[in-house]
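Yeah, one chain of the complex is gone here, protein chain that is, but the others are all in their spots.
Going in written order, the chains are labelled A and B, and every chain counts its residues from 1.
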Amino acid sequence: MSTKQMPAIDVERVAKLAMLPLTDDEKKLFASQLSSILSYVAKLNEVDTTNVEPTAQVTGLTNVFREDEVDTTRILSQNEALKNAPASYNGFVKVKVIIWR
Amino acid sequence: MEINSLTIQSALDVLKKKECSARELVAFYLDRIEKIDGKINAFLTVDREGALQQADEADSMRANDVTKPLLGMPIACKDLFTTKGLRTTAGAKIIDNYVPPFDASVVGRLKEAGAIIIGKTNEDAWGHGSSGENSDFDVTKNPYDLTRVPGGSSSGSAAAVAAGMCLAATGTDTGSSVRLPAAFCNLVGIKPTYGRVSRYGVIAMASSFDTIGHMTKTVADCALVYETTSGKDLFDGTTPDIDVPSYAKSLGKGIAGTRVGIPKEYLSLPGMAAEVKAATQQAMKTLGLLGADIIEISLPHTEYAMACYYILVPSEVSSNLSRYDGIRYGHERSAFGAEAKRRIVLGTFALSAGYYDAYYKKAAKVRTLIKKDFDDAFGAVDVIMAPSSPALPFRIGEKSEDPLAMYLSDIFMCPVNIAGVPALNVPCGFVDGLPVGMQLIGPQFSEARLFGVASAYEAATQWHTKWPKT
Partner (left out) sequence: MAHKMAKNMKYETIIGLEVHVELATKSKMFCGCPADHFGKAPNTITCPVCLGLPGALPVPNKKAVESTIMLGLALECEIPLESKFDRKHYFYPDLPKGYQISQYDQPLAINGSFGNVRIRRVHLEEDTGKLQHATIEGEAVSLVDFNRSGVPLVEIVTEPDFRTLEEVDVFLKKLQQIIRYLGISNADMEKGSMRIEPSVSIRTLKTEELPLYRVEIKNINSFKFARKAIEYEIERQTEMLESGEQPKQQTRGFVESKGNTAAQRDKEEAHDYRYFPEPDIPPMRWKSSQLSAISRQIGELPDAKKGRFMKDYYLNDYDATLLTEARARAEYFEKAVSIQSSVVSPKAIANWIINKKIDLEKVTPAQLLDQILQSTQTTSVSDNELEKIIKQILSENEKAVEDYKSGKDQALMFLVGQGLKSLSQKGNASIIRERLINAIKSSAQ
C-alpha cells in the first residue's frame, strides 16, 4: 500500500461486526475520517519489521495464575447482580431485543 | 482557610495540629465545588453525604490516634474508577445510570489509607480524547482560562485539583490522559510504569496501555498518594510483585550527576509552538544548573508512534467496549458517543479478517521497535526530559472537527505508553498566563528517581505556587 492511496473502509460491514447501529451521516463521516487516519497509519509500512516479534504486553510477566480457590468476597447476591439490568424476570436477566441471531 | 496554600502535606498538618477537623476540611471543599464548579464542570457526581460521613469517621479515627497516610484528605476520582454504590459513568451516556457493586482496587486502597472520595470527575468519555470535549456530558473548562480546554482525557480531575476543589484526583493515562491535563492545568501528574498500579475496577480503555495515575499540586503530594496506590494486586494479573519503595524518601536529594537525555526528534518536531520549545529549553538549562548532565539522545521510531498507537489502541478499545450491550447495565449500543463509535469502527476494522496482519500485527511489531528505542536510550541516560504537549492549552472547539489533528497533540506522550515506562508531568513555566508542562520519563519502575528529579526542579522553580484566579 502506498502512503498516497486513500484506503477504503467498509464502514457498514465493520459496524455490523461491532453490532453498532450507525446513522447514514455517521457512516459517511466515519468513512472519510477513518480513511484519512488509515492514510496516516500507512506510514507504518516504511518500517522494516522483518524478524521483529509483535509486542502484545510490556510487563515481561509469564504464568500469572490464581490458585483454584473459591473467593466468596466478590460473589454478588442475585439482587446485586440484577440491580443495574434494565429488565429482569424471576432472577433472570431479561433481554427483549430479538436482533440477536 | 487559605485555599492557595493547601496541599495534601499542608492539609495533613492542619488536621494534625487540630486547626480544623476533617469534617470542616471536607465541607470547605464541598462548598467550594458548589460555588465554582458551575462554570468549570469538573464534577459529574458529588457525594456530599458520603464524604461528610467518611470525614466524621476520619475525625474519630484521628481522635483515637489512628494514623493513616491520607487520613481525612478529600480526593476526587475520574469517572472511570468504579466506586461501590456511587454512580460511575466513564463520562459516557450509555452507562449514565450505572451504580457499581464494588470498588476499584485503587479506590479501596485510597479509602484504606484514609482518603475521602468526595466525587467523580468529568472526562472524555471512556478516556477517548485529549481535551475533555469528548465528554458525553458537559465540556470541562480550564481554570486558568475558561475559554480553553483543560486537557484530557482526565479533564475534570485536572480542573478540580487546579481550581482547589479537592487535594488530589485520580486519572488514567493510556496515551497522555494524566500528563496532558496536568500540563494544561499546572499540576504534577504521574503516568505509572505499566502494571505498577492495579487496573482492577478501572474501566478499561486499551488494556495493554492503560495506567492508573493521579494529579496533585506538588511532587511530594504525588509521591505520597503513589505509595498508597502502587503494588501487586491479586485481581490484576499484570501487576508484578515488585516492592513499593518509600517514594517520599526519594525527594530532596539533589540531582548532581543525573544523566538527563533530550530526544533530538522531539525538539525538532515541525509544528511545535515556539513558546513551548523555549520553556522546555529553559527547563533543560535549569536541570543543568542543578547539576544534571544533559545528553542528546535519539528515539528513532518516534515518527511512527502515533500511527502505531492509533491502530493498537482502537483495536483494544473496540474489544473493551463490546461488553456495553445494554443487557446487564446501561443502554443499547446506539447510545455510544461519536468518538467511541469512531474508535470502535477503526479498531474492529484493524482486527477484522484480511486486515489483521496489515494493521494490528504490523503495529504490534512497530511497538516492539519503539519499546526498544527506550530500552536503548536508558542504557545511556537515567531520565529522559521532553515537552509534554507541543502546544499551549487550545481553545474549546478549536480542534474538535479534525480527529487526526487532535490525536497528534499526544505525539510526545504516546510513545511512553507504547513502551510501558513511567513519566511525570512537572509544571515548567507559563506563557501568556497559560501553563506549560514538561515530562520526565524513566525506565520501568524508576518512579523514585523521577520524583527525585522532579522535586529538585520544583524546589528551584516554584511554578506550582501559581494558582488560577477562580
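Here are some notes:
Basically, a contact is a pair of C-beta atoms (placed from the backbone, for glycine too) under 8 Å apart; a residue touches a chain by one contact, two chains touch by 3 or more.
Just so it is clear, the model here is predicted, and its values are computed rather than measured.
If you put the hidden chain back, the residue from B:29, B:98 or B:451 that touches it is B:98. From the options B:28, B:235 or B:430, the residue with contact to the unseen chain in the full assembly is B:235.
Mapped onto chain B, contacts with the missing chain fall at residues 80-82, 88, 90, 95, 98, 100-102, 104, 199-204, 206-208, 234-238, 315-316, 318-319, 321-325, 327-329, 348, 351-353, 356, 360.
The missing chain lies against chain A, touching residues 17, 19, 56-57, 59, 61-78, 81-82, 89-96, 98, 100-101.
Going forward, only the chains that are shown with their structure count from here on.
As a whole-number value, the distance joining the C-alpha centres of chain A and chain B reads 23 Å.
Residues of chain B that touch chain A in their complex: 97-99, 101-102, 194-195, 208, 234, 237-238, 240, 301, 303-304, 306-308, 310-311, 318, 322, 325-334, 336, 338, 341-342, 344-346, 348-349, 352, 358-359, 361-369, 371, 403-404, 407, 419-420. Across the complex, chain A meets chain B through its residues 1, 9, 11, 14-15, 17-22, 26, 30, 33-34, 36-37, 40-47, 49, 52-59, 61, 64, 66, 74, 76, 80-81, 83-86, 93, 95, 97.
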